[in-house]
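Only one structure is covered here, and it is reproduced in the block below.
All protein chains of the complex are present and in place, except for one that has been dropped.
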Amino acid sequence: MSMSTSSHDTPGTEAGADLSLRALTKKFGAFTAVDELDLEVGSGRFFALLGPSGCGKTTTLRMVAGLEEPTSGRIVLGGDDIGRLKPYKRPVNTVFQNYALFPHLDITENVAFGLRRRGVKDVKNQVQEMLDLVELGAYGGRRPAQLSGGQQQRVALARALINKPRVLLLDEPLGALDLKLRRQMQIELKRIQTEVGITFIHVTHDQEEAMTMADTIAVMNKGVIEQMGAPADLYDNPATTFVSNFLGQSNLVSAEVAGRRAEEIVVDVNGSKVGAPASRARRTEGTVWVGVRPEKVFLAAAGEETADGTNTLPGGVVSDVSFIGVSTQYLVEMPWKQELTVFEQNTGARDGFRPGDRVDLHWATAHTFLLDADQDAHAGDESYAALAGAAS
Amino acid sequence: MSMSTSSHDTPGTEAGADLSLRALTKKFGAFTAVDELDLEVGSGRFFALLGPSGCGKTTTLRMVAGLEEPTSGRIVLGGDDIGRLKPYKRPVNTVFQNYALFPHLDITENVAFGLRRRGVKDVKNQVQEMLDLVELGAYGGRRPAQLSGGQQQRVALARALINKPRVLLLDEPLGALDLKLRRQMQIELKRIQTEVGITFIHVTHDQEEAMTMADTIAVMNKGVIEQMGAPADLYDNPATTFVSNFLGQSNLVSAEVAGRRAEEIVVDVNGSKVGAPASRARRTEGTVWVGVRPEKVFLAAAGEETADGTNTLPGGVVSDVSFIGVSTQYLVEMPWKQELTVFEQNTGARDGFRPGDRVDLHWATAHTFLLDADQDAHAGDESYAALAGAAS
Amino acid sequence: GTQGAKQAAGECVSKDLSATEKKMKFSNWPLYIDEKRVKQGGSKVTVYPTLQKFEDQTGITVDYVTDINDNNEFFGIVRNQLADCQSTGRDMFALTDYMAARMIDLGWIQELDKANMPNVEANLSESLRSPSWDPERKYSAPWQSGLTGIAYNADLTGEVKSFDELLTRSDLKGKVSLLSEMHDTMLFMLLLEGADPADFTADEYAAAIERLDKSVQAGQIRAFTGNEYAQDLSKGNIVACEAWSGDIIQLQFDNPNIKFIAPEEGLAIWSDNMIVPNKATHKANAEKWMDFYYQPEIAAELAAWVNYICPVDGAKQAMEKIDPSLVDNELIFPGQDLLAKTYSMMGLDSKTEQDYQQQFAAVTGA
Amino acid sequence: MSVAQLSHVVEGHAPEPPRKRRGRATGYLLLLPGLLWLVIFFVLPTIQLVATSLYDPSGSLDTGYAMTWSVSNYFDVLSTYQEQFLRSLLYASIATALSLLLGYPLAYAIAFKAGRWKNLMLVLVIAPFFTSFLVRTLAWKSILADNGFLVDTLKTLHLLAPDGRLLATSLAVVTGLTYNFLPFMVLPLYASLEKIDPRLVEAGKDLYASPATSFFKITLPLSMPGVVAGTLLTFIPAAGDYINSELLGTPAQRMIGNVIDSAFLVQLDYPSAAASSVVLMVAITVLVLFYVRRAGTEELL
Partner (left out) sequence: MFVALLVLGYMFLPIAFVVLMSFNDPAGRLSYQFDGFTWNNWLNPCAPAGMCEAVTKSLQIGFLATVFATLLGTLVAFALVRHRFRGRAATSLLIFLPMATPEVVMGSSLLALFAAAGVAGSLGFWSILVAHIMFCLSFVVVTVKARLAGLDSTMEQAAMDLYANEWQTFWRITFPLVFPGILAAALLSFSLSFDDFIVTNFNHGNTITFPMFVWGSAQRGIPPQVNVVGTVMFLVALLLVLGGGLLQRRRPQ
């Protein structure tokens, strides 16, 4: 599998470098953590690597940083093969998940560390500038233990950025922060990246984080990249059940391809005819998964409305309603006993439904996608996996 | 301040007990962590205590559990004053944030601990039943270290529940779990509470968690309860800027009360007249904060639409657009330089706006609330606090 | 296995450096030389008057150390070196007859040059001139002789008359110490058994050991000690003990109620002998020392302080000038009556010695 | 449980596998000087000790000792010094128990109650090490002296019989041993107590455990690694000590250490001395293994 986002697809600064991983593989004994991975990252990009725990994200980053030796494959940075260089010879820096600040050095010395190792002059000023950039100008004399989590995080960032690496690797740098602080730091990080124009490769568990920050997302699973692209592309047009479930939620319903009209594939879902754009069909015959995002679905009282160009699944019964402030989340039980999810923003424009209400589900044909039915409908659904694991 | 939710408001099982805290105060030296707190929790309720870090949630819970001695005030459970009982004499159990499982005992013995201390017979069967309830029937022989975080969490729950306490205290029991697992555990917890009918008092930082799980939420700030009620009530009708910011996000705009017509207060926002239901006005004269939730606001191209019963603020310019899958978040800069936030669900019904587009903001009069302008507009906005703190 | 410890004569002698190095080191017992406390730079220090005289007269600096507490213990300290033909760091030490005998037998002791010691030749008491283990005094010269008897603290107990009382009197229980050297203590035990210490059988010895063990088991004996008994006796932890004559007289300066008596069973008599070990590099200096202390006046001055039996003829006369009250002191110049009550233990071959020592050790627990 | 596992108990944590495989050569190179040192000056001597214990007992200093594989030495010392052997183990056990009894509250207080005095208290536990062990034991001898202030006071208060004494008793020896090895008990206890999450104790109280029950069911079991390490570090040196018995006891309190010391240094009876040493070492190893196995399988993680 080979994918690429090169810098000429989207405008970006040219300060970073093209990073390209070629058939990169890492085995731990018999276990393959990263499997013939191919990847191109354009310079100046904010690239997010997303995937479930254990899929090989950290291992990939460590190979790029030189902290792990690849079993095979190459790592090319701006034309040079850096795959066998010692970590301290690579123009690549890392922001570690636990920050890994040096507890015995003050903030200034932490940030200055890389420059000093390279014998750079005028360290003082550069450090001060960098601390100002991360808004910690006044904290240079403190020890890491005297800073809060968010501040430590920014020190780690400054310590890496000051070296003007050609690629900055971020391994869940926000993982340890609490929700609100995390959102705040996301904005900071994005601001800084825009300012410095360095290529960022950002590993995260948090899809919302990936979607708001990155210009390219790669979804990784079991050592390989399942899909890669701009956030909205990936979200709207998932290529696999794994991606459709892992990135946001999806309703996936089993259906049979019934025919084709113009640019549309028509499928039969338990007797209802539903259309999908041919361009979003990953499979065009036989059994397929019909997919639609919960927020794209519109609930209507049974039999009430229909419009042209709209798919309808009738006969649902509301089984659960949860109010979550911004929106309300409905579970609707369909006649074939499957529960589908529908999100409705609480705009206040209309009253909601209650459990027991009979409803029809409507959505635009354009928002439908078709996936290969051979794939597991629950792939990538971690809460499902957790439940299954617990019950086993 | 005194508030109550009693069990006859909403049907609930009667297994739990009414808990009532009266003028409960806890001082640490000169610092007052909990300040004359009054609280009534109806039996069988799922009660959520929400508030920023350090506001006194844990201290309150610890006083109820008996792990901290109140400086003054009373704790009454089902009519009995338990405020001076030793912790091990109280029919109250706690699920600790870090679980606090006994590492030297296996799961069965962890769960059996409370029963054994009370000399209960037939411990074996009860433990097995309880483990089955939390879906860990097969794990009795393991040590806590051999379980995953989510599993440990359920053991902690089982260990507390097996004692059939009259009140179960949960101090951020899900805080350490990752996002997806957390959502999964929320569903579990809610299911179990429904099944056992015990009064739950649940402390959390996560508003979404509070809103989906609890039937009553109390928002706490600096040792006192700012507001209490059903989740939707609290969300739609915040009494203070603190609540409006802490529970979800709010746009708060400074305005002058300009008059009153029927059940509506009219205010002037930088020249635009905006209405608010009198029932949702916490202040009816002079300077006020006009509040509206981001998801209630509808963006339209400048000058395009208006409807009756709708408030409009014209002259905005889109300054930032973030796609977050389910919805898109807009920042709109108003003529008076304030940035307002608007959420729009990605229903696919229309194309979004781009940065630079000129837009008007519209929302239903009914969704407007008015707050006391003496309050800090940023109270309870933790990301703002974090930013301010970092810059200081 | 290990090699035997015996050395052939003359094999381990080092070159004598006395001519160039005006110094020597002498290991001796505590309470065995005349002392004086003098103020020096604000604090009191102890000086040894006769030793100072020696240093002044000869220009030899003497390192005088009191690190002999018990013959066997000291043997243990120097045996490795001597058996290995290495220096002990000492030029001379004073050991009791049987131990001196043992070391000479092992070939560890250097022969003395009598030409350097005219005073010794002239003044050594007749009775001490030819012990069986060094008939010609080729290797040794007595430092002092002494008596082993009983001491008690009259402040803390009534008179203790016999060794038997020491072992049996209930008011003394746990406040009695005996000497840790087998030769000292077993001599009295043999007397109690009715055996002759100068000629006893293994069975008699076994019976004596048995008797000692009973006292130990009964908790009568608080300690088996070397010379350190003096401390516990003066502190009061011990109220009565087996003791060496001169020590006790010296303790009387600080506490007149500490008494020395001759037990009804008799007394032990012994001499401590100056000997020069192999590899000592200042033998000639040591010989000068011996010669110096065999001047009657010096000997008397020493005896007047240490109160041990003086081995030097003419010292009694010299004493007239120093302290006439001591001329008739039986403990310094014993008469025939006293000497008649004294015993010493017969010589033992090394095999028997080892066996007896082991039996004794098993009782003393050390 | 093997002796290797035992060592981990003493160290208080399980071995963790090396993180990264680096050059083996470097590893061996780092080990070499230290291990060589231990082999030459610990292992070889121990082998020599065993060899010496089999020398011909009828040898003597004068003749030297021949290697005759005389296993009988063992029977001889066991029968002659049986009493001292047993006493050593008994005293060491009592002293260990007393140290535990005294050391536990101290370690507990330092870990949980000392607050800002914690460091100071820890220092106070370690500092006595620097005042020579002999000097302190001699100080005890003076403090407990028959005519000393302490005994006089106790006699005046009728807490001690008029002819009673403190010095030169089993009590003095055992308290001396307890005193000397108390820091070896307190430090590991403190280390393991400090690791205990106080919330576990709170959880216990929340689950109906009274303070006493909480202690026995939670705190104590969780501090077992410290208890095991502390008791070993106290028991082992105490069983071999002879200074306390020598200075504070009488011949009736002599321990095997005295026997070994005197046999080696005064009697110069090498075979018996070595045999006694070996017996002591074996006895301790067996006891310790037995103890660790019991403590290990029942209470340890």
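Letters A, B, C and D mark the chains in the order given here, with residues in each chain numbered from 1 onward.
Note that a contact is a pair of C-beta atoms (placed from the backbone, for glycine too) under 8 Å apart; a residue touches a chain by one contact, two chains touch by 3 or more.
In this text the structure is predicted, and so the values were computed from the model without any measurement.
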Can you list the shown chains that the absent chain is in touch with? A, C, D
Determine which one of A:T60, A:N93 or A:Q227 touches the chain that has been left out. A:N93
Option touching the unshown chain, where A:H104, A:R261 or A:R350 are the choices: A:H104
Out of A:R84, A:R118 or A:R191, which is the one that touches the chain we can't see? A:R118
In subunit D, positions touching the absent partner: 2-4, 6-8, 10-13, 15-22, 24, 26-28, 30-31, 33-35, 37-39, 41-46, 48-49, 51-52, 102-103, 105-106, 108-110, 113, 119-121, 123-140, 142-143, 145, 148, 179, 182-183, 232-233, 236-237, 239-243, 247, 256-257, 260-261, 264-265, 270, 273-274, 277-278, 280-281, 284-285, 288
Could you please point out the subunit C residues that touch the chain left off the display? 2-3, 30-31, 35, 41-46, 65-67, 69, 80-89, 226-228, 230-231, 234-235, 251, 254-255
Touching the absent chain: which residues on subunit A qualify? 65-67, 86-88, 92-94, 96, 98, 100-104, 106, 113-114, 117-118, 141-143, 146, 159-160, 163
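Keep in mind that, in the parts below, only the chains that are shown with their structure count from here on.
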Chain centre separation (subunit A, subunit D; CA means) in Å: 59
Determine the centre-to-centre distance between subunit B and subunit C, using the mean Cα coordinates as centres, and give it in whole Å. 93
If you average the CA atoms of subunit A and of subunit C, how far apart do the two points sit, in angstrom? 94
What are the residue numbers in subunit A that touch two or more other chains? none
Subunit C: which residues touch two or more other chains? none
Considering every pair of chains, which are in touch? A-B, B-D, C-D
Of all residues in subunit B, which touch subunit D in the complex? 65-67, 86-89, 92-94, 96, 98, 100-104, 113-114, 117-118, 143, 159-160, 163
The subunit C residues in contact with subunit D across the complex are 1-6, 70, 72-73, 75-77, 79, 83, 105-106, 171, 174-175, 216-217, 219, 221-224, 235-237, 350-351, 354, 357-358, 361-366
Quick one: which bits of subunit D touch subunit B in the complex? Just the residue numbers, please. 197, 199-200, 202-210, 213, 217-218, 221-222, 224, 299, 301
